[in-house]
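One protein chain omitted, others in place.
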Amino acid sequence: MDFNDTPQEAEFRADAADWLANNQLTDGDREGKTPLEIAKLWQQRKYDGGWACIGWDTEYGGRGASPIERVIWDQEESKYDVPSRFFVIGQGMIAPTLMVWAQPQHKENFLPKLASGEEIWCQLFSEPAGGSDLAALRTKAEKDGDEWVINGQKIWTSQAHYADYGIIVTRTDPTVAKHKGLTMFIVDMKAPGIDIKPIKQLTGESDFNEVYFTDVRIPDHYRLGDVGQGWTAALTTLMNERLAIGGGGPGADVKLALEIATLVEIDGKPAIEDSAVRAKIADFHVLEAGLEYNGYRAITALSRGELPGPENSIGKLVGAPKLQAVASFCMDLLEESGIVWSDGDLLTSLAQRSYMGAPGLRIAGGTDEIMTNIIAERVLGLPQDPRLDKGIPFNEVPTGN
Amino acid sequence: MDFNDTPQEAEFRADAADWLANNQLTDGDREGKTPLEIAKLWQQRKYDGGWACIGWDTEYGGRGASPIERVIWDQEESKYDVPSRFFVIGQGMIAPTLMVWAQPQHKENFLPKLASGEEIWCQLFSEPAGGSDLAALRTKAEKDGDEWVINGQKIWTSQAHYADYGIIVTRTDPTVAKHKGLTMFIVDMKAPGIDIKPIKQLTGESDFNEVYFTDVRIPDHYRLGDVGQGWTAALTTLMNERLAIGGGGPGADVKLALEIATLVEIDGKPAIEDSAVRAKIADFHVLEAGLEYNGYRAITALSRGELPGPENSIGKLVGAPKLQAVASFCMDLLEESGIVWSDGDLLTSLAQRSYMGAPGLRIAGGTDEIMTNIIAERVLGLPQDPRLDKGIPFNEVPTGN
Amino acid sequence: MNFEFSEEQLMLREQARGFLSQESPPSVTRSVLDGDTHFDANLWQKVAEMGWTATTIPEEYGGLGLGYYELAIIAEELGRSVAPIPFSSSVYLATEAIMAFGSSAQKNKWLPGLASGDVIGTLALSERSGRTTAENLSVTLENGGVSGTKTPVADGMIANIAVVACRGSAGHVQLALVDLAQDSVDRTTVTTLDPSRGHGKIIFTDTPAEVLGDGEVSWSALEALLDRAAVLMAWEQLGIADMALEQACDYAKQRFAFGRAIGSFQAIKHKLAGMYVKNSLARSNAYHGVWALASDSDSLQLAASTARVASTQASLFAAQENIQTHGGMGFTWEFDCQFYYRRAKMLSLALGSERHWQNRLVSALQESHANAA
Partner (left out) sequence: MNFEFSEEQLMLREQARGFLSQESPPSVTRSVLDGDTHFDANLWQKVAEMGWTATTIPEEYGGLGLGYYELAIIAEELGRSVAPIPFSSSVYLATEAIMAFGSSAQKNKWLPGLASGDVIGTLALSERSGRTTAENLSVTLENGGVSGTKTPVADGMIANIAVVACRGSAGHVQLALVDLAQDSVDRTTVTTLDPSRGHGKIIFTDTPAEVLGDGEVSWSALEALLDRAAVLMAWEQLGIADMALEQACDYAKQRFAFGRAIGSFQAIKHKLAGMYVKNSLARSNAYHGVWALASDSDSLQLAASTARVASTQASLFAAQENIQTHGGMGFTWEFDCQFYYRRAKMLSLALGSERHWQNRLVSALQESHANAA
């Protein structure tokens, strides 16, 4: 066990640090640009410098870097205040799907533009009737000559309103069992018949959309995999989603709790001296540190050529409820002031933003309950839940309506 | 809302207190007797005085008292150090079953002897293959003339080794669905062919037995209900069991935790001043007080003529894990000494006995998981789990073996 | 013994529930949450017309002279409907403070208006991050003038009067009764997690004020006042908890996944059973709390803090897991789940955090334990 770089890793790190120091975003770069524009600028610069999507093959715009090198690059890049969230879905989840399932000409065409940030993609899987039962989707695709005609509705689609392309899973045969009648396509998000409506979340923000498809036409060569193979293709995306979302980004954490507990008082002493406060912070640290070192173990496994498995579901399963609990705890430390939403004061609004956002994180990308089932069935090998929809034609499965 | 007695209740309480003061067990009564003998002596004395099983009709030896009067009696009796545990099963669970299901001559014969403590009964329901799936029992009863011949094995039978009679549920038809092929009988525990083996628990004690039946013969008039009606009869017993076991008797509780936390120190101050200790004690008190007042609400409902419902499952569901948690917490307060099993020191051994006994309490009479299911389905009206054994002949239900 | 509400009280509950389902449907909460107002004035007026603001005020001051059982019943129903009105501030806190500490003149002056709902009152206690205590209280009352800042003050933007905890010139704790319609009162909106109940920051600058009652008020008398309010707040929280459970159950029965109702999955059904257990224990503790309040029991501190902790835990859990049970839809602005999530957290901090009340609970336990020994 060794946290230090090997000589080779150290050299790579130095190269990365050098490039970053010489090419970092300046205030001038940022001026007058939207966050998306800044993100595209930075991504293009990395691409031109050979530092975009470094784990990808060079033919797609990457540099064939090892998993450890990817971690080193991320560590070095995270020292700078650079935007990244716009590309997580396209580069982290969709590109791996295209690499497996797209026709060669589409890989050659789309992957470099994904790497350079020129094109933004979105993922069109979830539907209102589906939820945790993702494969229960109903959006229809019907063959019409060399094209497919899409009708239906998707939901929870991030970035749909500015995406150039998407991947969509559709039902091409409702008379066979649920998982067997699905087919996946690339879809041009500017095509006629696509209507996008933002969803307002309980936070008041709108990170997701509903996307309506009315007679949208897709050429057959945009099909990803065979007809009926859509679920298998979707699993490629989902496996990568679990890796990409992980523990869930910045928010209320032990550091924030420590800061607040140092500032506020209980019975005339800093709250951090209160034993009940300490016990809770200790428990939160156990979770945070456990997730961090879990991550190191996963990276080490990757670097030894092991495939990432379902055990990576732990990140979100632990991280999201922890975020909710830490946020609630931080608010409690502030007592009556804990409810105050002070836009100017990061210290408190971070807790509140986290408290309001955490319920979404516990649901998006697989609920706590689904994640737990994955661990139980696929890590521990416990038997599946009884499946009342198993082997039944999709259009005969009970829906309660 | 009123915690005080009505004038009528006060009069009843005074009568009860009077009788108890005048008839209490003396040291002379106890001398040289086993706990069972003492219990029988006390029960007989109550019976002779008209204070045994006071809720029962007078024809069975009771006095037709109201639910509130029963509570008052229990409160007054509990002021004295008198044994009771030997009669809980017979009087609390089996007698109500006999009242519903036994033939008149058996009610007349057995119930007064149950009330007087002359005869001890046991309950023969559980089987090794059954567990939480109580109705999956396999002990066979086959008709032979006017008798039934019993073969099979029961388990977890309290008091079997000194019981005079038992009630037993048997499978009389394995070719129909699980719940439909059962029949209940009275069984004479002294009959030939019954073999009783104590089970050693992880506590080292033996409160339960295995009971083996080899060609044990039971007269048909001992049948309780019709052939095939055994599950319905068993439900009578089980409903009363939930009432009878409640939160689970004495053990580590908030009082003990307070006492220990007052005696031991943390950082040179009594542990009770430590805020983490206080937070846990507060949480335990919320559970204990909640159960106590739940009980008062249940009694009030009973006194208004409402039937006790499945919501009474809460007592054991909350009480048993609470016992385990409080015991563990008390041991933690003692630090390294917490593991010491000091027979002479009630303060510490109560925590340890509770810690070792609690896992049993979380299982006996319905596991936490079964209790939770009962609340979900029968209180909240949520749908049943999918039942893979539903409507299948019992001898075709998968058993995994 | 009788541990249940009376028939009349149960009828009041039914009446209140019917009234609020008419007058305070989710759309009313939503419009305050979404809009610029701090409460629903129309609902407040109707509630006052029902006499609810007058419940425990003696008849001589224009009240109904009813008891705390009735008030607890109303509190639960207001919780269930997430009513966007200053009921707790005005009734459990300001009215109670004036009844407990006020002089006869003060009662005559203010109680009739509080009873009729024409006057909205509040208690201004918090000054800082962390708990405001006898030791760190900084708002002063000197020569009849209050100075300093209170924040956040629940319903502070709409209250007509405030009972303000302050430090007198001799350093002792006093309660000042302040008419908020004065130039020297500077109020600004404080945005909180629950905009359906407005909060304000109030800056007093030598604002003319009366001392409430006879002068000095011991901190423990103030805490006893909070105990009383905590019982009623526990009933409101219980209303939140039960509504969240009911919503979650309804949804779990009708929403299908994998060919069956999601409520048939133990992951969901046991979660809901867990809510029911917490709510049920909280309810029983709230019964004991209101009994202690109504009967002026010595065990009020223990009963109130137990009810408070139980209801806080139950309501936070139920509100949170109600969203989880609803899945993605529960996280949308359109669904009502958010009301309970916001209100549960807000109420759990009004009057002090779970940790504060756990601590107060154990102090009471220690005392009863010492008395028993």
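Labels for the chains are A, B and C, by order of writing; each one numbers its residues from 1.
Rule of thumb we're sticking to: a contact is a pair of C-beta atoms (placed from the backbone, for glycine too) under 8 Å apart; a residue touches a chain by one contact, two chains touch by 3 or more.
Everything quoted here is computed from the prediction, not taken from an experiment.
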Residue among C:K109, C:H172, C:H270 or C:H369 that touches the chain left out of view:
C:H270
On chain B, the omitted chain is touched by residues 126, 130-133, 136, 155-156, 199-202, 204, 260, 263-268, 271, 274, 276-277, 324, 328, 331-343, 348, 352, 355-356, 359-360, 362-364, 367-369, 372-373, 385, 387-389, 392, 397-401
Taking the full complex into account, what residues of chain A touch the chain not shown?
1-5, 9, 68, 71, 254-255, 258, 262, 272, 275, 278-279, 281-283, 285-287, 289-294, 296-297, 299-301, 303-304, 311, 314, 317-318, 369, 372-373, 375-377, 379-386
Considering the whole complex, not just the chains shown, which residues of chain C touch the missing one?
265-267, 270
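Quick note on the criterion: only the chains that are shown with their structure count from here on.
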Based on mean C-alpha positions, which chain is nearest the centroid of every protein C-alpha shown?
C
Please tell me the distance, in whole Å, between the geometric centres of chain A and chain C computed from their C-alpha atoms.
40
Specify, in ascending order, the residues of chain A that touch 2 or more different other chains.
266, 274, 276-277, 388
For chain C, which residues are shared contacts with two or more other chains?
260-261, 268, 355, 358
